[in-house]
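Only a single protein chain was left out; the remaining protein chains are all shown in position.
Our next item is subunit A:
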Amino acid sequence: MQTLDMATTPLREVNATLQAAKDQTNATEWEVLNPRGSHAVAVGLDGPISVTVRGSTGYYTAGMNKQAQVTVAGSAGPGVAENMMSGTVVIEGDASQYAGATGRGGLLVIKGNAASRCGISMKGIDIVVGGNIGHMSAFMAQAGNLVVLGDAGDALGDSLYEARIFVRGSVKSLGADCVEKDMRPEHAEILRDLLARAGIDADPSEFRRYGSARKLYNFNIDNASAY
């Protein structure tokens, strides 16, 4: 275990050290101490390393992550795992707004609640939230899966493309062109796999599936009020 203490090591040095750990490294276990709400902790990683951040972080934690497994033993500020490509990011506490925004791959697990705009414009990332999510989540989501064990706020999945949304609790309201769909066996299988990878024990049959009605894909004068 290698330790980086942010009380004594500047953020850029912490990130440069973690970013230098590429494919052929023996130092695969890292611990970051005293983040104290700092922005951009453990961003731009691209190696098969495991990083545990001990404490809560600020904006853009683990942004643009590739390959690495980043765990925040605390809560994360806005934009956690933004534009993640691959790897795993786990938030033990809550996440602020636009968690996992624009993510293209990998798995983001938020064990607590996520605030508004969770998974906005997601493009292939999988997001599993143990608690609730705020309004406008999965807005314009294009691909990937958003799994919510708690409740979803207003306008879930507004202007959705091909991302799948699974919610166990209530949905305050659905956004434009987002509809509830049948949970077929193949969806239950996808959900079972996501829950297992997130380390969360829940029964897929308790969830409802939401997706795009695909009515906004092409201009249709009858839909003018929905655009």
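Following the convention adopted for this analysis, a residue touches a chain if its C-beta (ideal position, glycine included) is under 8 Å from a C-beta of that chain, and two chains touch if they have at least 3 such contacts; residues count from 1.
Quick note on the criterion: contacts and distances are computed from a predicted model.
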Undepicted complex member, UniProt protein name, chosen from "Tripartite tricarboxylate transporter TctB family protein", "Sigma-70 family RNA polymerase sigma factor", "Lactose-binding protein" or "Glutamine amidotransferase family protein": "Glutamine amidotransferase family protein"
Touch with the omitted chain, as defined above, among A:69, A:96 or A:137: A:96
Residue, one of A:38, A:102 or A:212, that touches the chain absent here: A:38
Hidden partner chain, touching residue among A:75, A:88 or A:137: A:75
Given A:15, A:102, A:116 or A:212, the one touching the chain that is not displayed: A:116
Missing-partner contacts on subunit A, residue numbers: 36-38, 55-56, 58-59, 75, 77-78, 93-94, 96-97, 115-116, 134-135
